[in-house]
Structure formats: structure tokens, C-alpha cells
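In this view, the complex is presented without one of its protein chains, the others remaining in place.
Moving on, here comes chain A:
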Amino acid sequence: MSSPTSTPSRKRGRASNPSTPGSEGPLSPPSQRARSQDASQGELPPMPTSPATDICSPNPQDTSLFSSPRRSVLPSEVDASSPLLYGTPSSRVEGTPRSGIRGTPARQRPDLGSVRKAPQVDLHSEPPAGENAVASDQAAGQRLVIWGTDVNVGTCKEKFQRFLQRFIDTTSKEDENCGLDLNEPLYMQKLDEISVVGEPVLNVNCGHVQSFDADMYRQLICYPQEVIPTFDMAVNELFFERYPDSILGHQIQVRPYNALKTRNMRSLNPEDIDQLITISGMVIRNSQLIPEMQEAFFRCQVCAFSARVEVDRGRIAEPAVCRNCNTTHSLALMHNRSLFSDKQMIKLQESPEDMPAGQTPHTTVVYAHNDLVDKVQPGDRINITGIYRAAPMRVNPRQSQVKAVYKTHIDVIHFRKTDERRLHGLDDENEQKLFTEERVQTLRELAGKPDVYERLSSALAPSIYEHEDIKKGILLQLFGGTRKDFSQTGRGNFRAEVNILLCGDPGTSKSQLLQYVFNLVPRGQYTSGKGSSAVGLTAYVMKDPETRQLVLQTGALVLSDNGICCIDEFDKMSDSTRSVLHEVMEQQTLSIAKAGIICQLNARTSVLAAANPVESQWNPKKTTIENIQLPHTLLSRFDLIFLMLDPQDEAYDRRLAHHLVALYYKGEEQIEEEYLDMAVLKDYIAYARTYIVPRLCEEASQALIEAYVDMRKIGSGRGMVSAYPRQLESLIRLAEAHAKVRFSEKVETIDVEEAKRLHREALKQSATDPRTGLVDITILTTGMSATARKRKEEIAQALKKMIQAKGKTPAMKYQQLFDDLRAQSEAAITKDLFDEALRALADEDYLTVTGKTVRLL
């Protein structure tokens, strides 16, 4: 710990400065202080007291010293790095060309509150200050700690510098660390960044601190008000030693985050007061900017002598007597020369996920200071790190009677938006769910069972009977495929989400299944096609009533990014609404161009939709398209389309009845024994989604290729195509999802087999041509089965022949032609079919139809 290389000349300059002996103490440069402190530990010198107080102050606990006007004589010369004087605003330097630790002004940290209350004390002079500290004292001799804590400034500083210089985290996954070399000390690289970028803020992950030095971490958590300034001091010394010429706006501030102490607002309790905590929540309200006075400027009305008084715990001690002319009550506050800092009140509400059922969310008041003001907006999900405070409440400002209640708030030190990161395309689920060892063990055990797939699918919505394949499909949807990035080759992201459409008779518990899924997944949304509009699904721009700013409000699809969007009554949706789904369901993005806002939002949403047949009852004589009247462009985007029909079979009925009766009389406990717990299922899915990234193995790829070729072959024999690349992609996704179910890192042949089976099963149900009974994928891709198309051509040809047979008649009556054709043909010809045939001929430029007449060309 050597003195900053850039300072000696200044120091010497100052030493020659004829100053009063009394002001010597606070003016002593940090290097000097540091050395003396070093000495006090290492070499056990006879100097027992704090260097900050030893020279000037007869009473180490006399805090009035620091606010005494004496200091203002040389306002720019006060040592800024002392923790005791930390953040003294009078340390501002007016001169512009500045560099190095002396030249860079310290910036006040109102987030840490007033530190001046806590002078350092010698442990030996006050024994009850904590045995703990004595025990951990490595330097057996005298030991200086900040009053009320066991923090020794010197040791702490040294430790932190060591931490900065040595800490390496090779497993770091945080997005802000991308671009950094993980094998080099992490924070030194960050300091390098600061010197380049010039933003004097160093964010420190408390997790890193903990893994590096548990004792330092404990001190940081317990005495943030004292430890963080020490950290600041340490980092500034280190920084200006390395980058003596860099110019910063103010000295570097350390902002710790991710203190593991508290995660949930609900678990805050009185023991957390004045400690460093991290909680998550949602911003619900921001106050206006509040200018908070930091330092009052007084000027004597008589002699114009000025005095500065710092705010101490929200109060200003107005000097009663002018020290210069000794006039009493002559000092007046000068507003425009006083110092203010920005402050903002933010209300934070518990995130809905953290709440126990049946309770209302808690709220906490948070104060943001200086540059943290206006960093967050209402509606943001954030993690904040700050100091928890409590202050007694007065009943009435004029009465001294107090309510026996404290007001609590958090002074924020660090914000981290949790939803912002989602926009960067990084999976944030790893920070959302942390699994305990045992939990992972149980999950792994479960995954090892051979029938895990069946177990999980039967645990899904146990109250809904049978429909095993549908449940399996939904299970695979919950797991999803592996996300692949092909943006380099120009194709962008491949969709990893599985989309499923359920159609079927009303009353086959489709809605119930949707409700269940919605309740199961953390980021699920449930909408009904009837009630939702295009803007409700996507996003809309609205004017915030308070700020009059245009804000983008996101709809269900964007909100369920990385989740599942359940859309009930899909068929009742208006066409314009449905059209927005095209983009979402294939490109997984949502483009918006509204009111001057043009953007593309991520909507990596799996869609689980339910549709009712048009005729209220499923008509088995019609194709899926005809039954639900959905555009085939949309249908082809669903990986699996299931029909939920009443099977009408005796054995099924019997089992159904048994199931339902059991539902109604069994006790809660029995039910829970029978099935996998919903919580386990949730964790299982979350774990698999986070940690399992299966890749295709060689055999599986071969199997997939074969499967695809087979699918195409089926059709080619009859002159039609029965599979498209989209189907192949579906197969891959399903196979990957199935591998995830098994917690397998490799997609193997069994996964492909199951994907094939499920896909075929779904196809069998939805893409069967009712006329031939054969599976025909073209029903889904073109909206018409191959046989239907063939039939259309036949009729057109028959019509052409008939017209040709009639000889040269330039014009014919429409109705007559129709009647003639019907008389001629052995099969029944509907008006629709006739019209289609006419249209086909018109396309050939053989004839034109104008009103009720048909003309040959």
C-alpha cells in the first residue's frame, strides 16, 4: 500500500502551506494516514489512537469538531478519503484540470446516510465493543475499530484491495461481464473499464466477496454504512495508483449488490435494520424529485461572514452566534449557495411470485439518491440492494409523544432490473430459481426412473381424465426445445417453443386444461379469444397520466415471453387479432410501429390454444380446417393439433365414471399421495428448462432424417406431399423436449421415436382426410386435402368438355350451365364446387364470368 504516485508534489506543496496546527489532523493526506495505520498494525508502534483524531482532537468522540466552522476556512483542502469525513461536500475542488485521488472530488453518498456519528475507537479503551473483534484480531496489539462495529478501517481496506486484485470468477455468467477475460482478475478489468468509460461506479457482487473472504462479507452486510466508504477509499487508492492520469466526474463509488441476506420482502424483520439487504420487487410508484439539503450555507447579516453546516440526521444546527463578529442570531440561510442532492421516493411491491396464497402483497418505501433517481419506472421488476432503515414516528411535530412505531425504508445503493435482461435475450431463469441440494437430488432421482415421462404426464392436471397423448404433448410444450441461434448464417433464431392447438367438442375440459397450465408455469398468461383484441395480445402505446410520456404497454404475448400463453376460444378471435400471431408463432418476435415507436419485442412464447368447432359439435365428416375455420397459414404453425373428442366407448366411459366419482369423494390427502405434487412438477420443469440443454446425437439425427423421408414418402406415392420442413422442425423440437424430460444432455433415438409417435398421433387426429381416411398433411398446409383438389380439377375438366360439346356459343346463362352440369355428372355437384370449377377455368383464360352470364374467350 504505497502512496499514489501522482500525489507527492501536491503533498509537498501542502506541507509548505502555513496552516494552523489544529487543522493539521484532518488535512493529513491519505498516504500518510495509511502509512501510520499500517504501522500501527504491522510494527506495533506506540501510537495508540486513530490517526484521524490523534493530532487534533482531544476527545475522539467529539463529533462537533467536524462540523465546526473552522474547517470552512480551507474548504478545498480537507481529506476526502477519511471514512469519518466521508462525503464532505466541502472537498469539492474548483480547479478543472484534475486527476488522481486528490484532484477528483468525492461525491456525497446520501444512500449511506450520515457516517459522522461513528468515530473510531480503540478497542482497549472500550472493552464491550465486541469480543468477536478481539478474537479475530490478528495483530494482538492495539486495534482500532469504528465505534459500535468490529470494522478496522485499515484491515478492511487492505482486504478489499486484495479482493479487487485477486478475485477471479471463471464461472461468471452475468451479462455485464461479457467481453471480460474470465481468467484475469475480474474487478481489475472493471477498473480498467472505468478508466476508459469514465463512469465512476464499481458494482461489486457480494457473492464474490463472500466466496473470497467470508469475514469481510459479514462486515459488509452488518455495517454497510461504515464498510462501504472504506471500500470506496480502497478502490480509489487502487485506481489512481494504476491510472494516475484518468479524469473522473467524481471518485469511484462502490455499489455492492446481490447480498444474499434477504431475498423476499416478507422476510424482512427488525434484525435487518441498518444492514445491507437485497430484495426483489416491482416498482409501483415514483415520487417527484425531492431536493434534499446536504449542506446549509449561512451568512451573517452583519459582517457577511459565511458558515457551512452539514445536515446531520435530517437536521441543521443553525449557528446561533456569528464566530466572526459575535452577533447573536445574525446568520441567515442562503438557499442558492446551499448544497442539495437529488432524492426520490420509490414504492416497491412484492413480486407476485414471492407471495403466499391468500395474502396481499407488501410494499416498502425505497429512497434513491443522486444518479439513481429516475433509474426505474413504475412496473419495472427490480432487485435492489440497500440499507434497511427504521426511524421513530412522531405523533405530532410539536409534541414529543411518539407513536410506538417505526417507519422503515431502504436507502438504495444498487438497482438491477430483472426484466430488462430478458430483452437482451439471455435466460434469466438461472437467477430466478435456486435449487437446494436435496431438491436437485429428488429431481434427479425422479428423472432416473424409467417411467418418468408417464409419471409427469399423469401428474399434469390429474382432475382431467385420460387424454394421455394430449397431456404428453403439453408436457413437452412445458419443457420446450433447445434454443438455437443461427443469426450468423442469416436465419436468426430457430423457434424452440412448441405450439399446441386443442380443438374439440365443447365441454371436454379444454378450458380446464388451459387453466391448469396457466397456473403451473411462472410466466403464463391466460386470455380468451372473445375478449382480447390485437393490442391486448401484443402491445400498445399509451400516454402515462402522470408523466404525460408515451409508454409502451405490453400485452399478453409479450408478458408471457419465456412462458406459455394460453388462448381460449381461439376460433372466436377476430381475424386482425389472429394475424398478429403469425409473427409470434414462427419468428418469436413482435414488431410494433405505433405512435412514433417502432420496435421489435421478444415474444418467445409457446402458444396453447383451444378452439371449438364452428358447428358447436365436431363434424367427423369434415376436415379440421372446415371444422374450426381457421386459416391454414396459422394452423401450420402449430406443432401439434389435438382433437379432444368424446370417444364414446364403453370401457372408456367406465374408467371416466370411476375417475369422476373418485374425484368427488376422496380426501385431499389421498389425492396427493396418488399423484406427483404440483410443486415438484414445477421445480422439475424449471430445473430442466434451466440446466438441461440437449443436443442431437448422430443416431438421433439419422432417425430424424429417416422419419422425415418416410413422412414424405407416404404422400409421394399418391402424388402429394405429406410433410414439409416445418414438420421436421417440429419433430426436432419434440425430440429435444423429450430428452429434457429425461434430464438427458443428448437427444437419442428413443426421444425421436416418442416425438414421431406423438406427432403421428396428433396428425392422425387432425390431418385425416374424412373422404379417404388417410393422413394428409396438405389439409393443414394448404387448407385442402389432395383428394378435394383432385375432385375440383375433375369437375373443371368435365365442365370444359361440356361447354366444348355445346359447340360455338359465345355466351351462356350461368344457371343453365349449372343445371346442365348437374344433370350430366353422376356425383352431386354443389354450387360451391361449380363456382370453383368456373374459377379454375377462368384462371386458364378459357372463359369469363360476368354477373349471370358466362362468356367464352
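The rule we apply is simple: contacts are C-beta pairs under 8 Å (C-beta built on N, C-alpha and C of every residue); 3 or more make two chains touch, one makes a residue touch a chain; residues count from 1.
In the analysis below, contacts and distances are computed from a predicted model.
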item	value
Among "Dehydrogenase E1 component domain-containing protein", "hydroxymethylglutaryl-CoA lyase", "Mini-chromosome maintenance complex-binding protein" or "Iron-sulfur cluster assembly protein", UniProt-listed name of the chain not shown	"Mini-chromosome maintenance complex-binding protein"
Touching the absent chain when the full complex is considered, from A:L660, A:V693 or A:L857	A:L660
Sole contact to the chain not displayed, among A:I168, A:C222 or A:M293	A:M293
Touching residue (missing chain; options A:C222, A:I273, A:C303 or A:I750)	A:I273
Absent-chain interface as seen on chain A, which is shown	268-270, 273, 282, 284-285, 287, 290-293, 311, 314-316, 345, 347, 349, 352, 355-365, 367, 378-379, 390-409, 461-463, 465, 507-509, 512, 515-516, 519, 531, 646, 648, 650, 653-654, 656-658, 660-665, 668, 671, 678
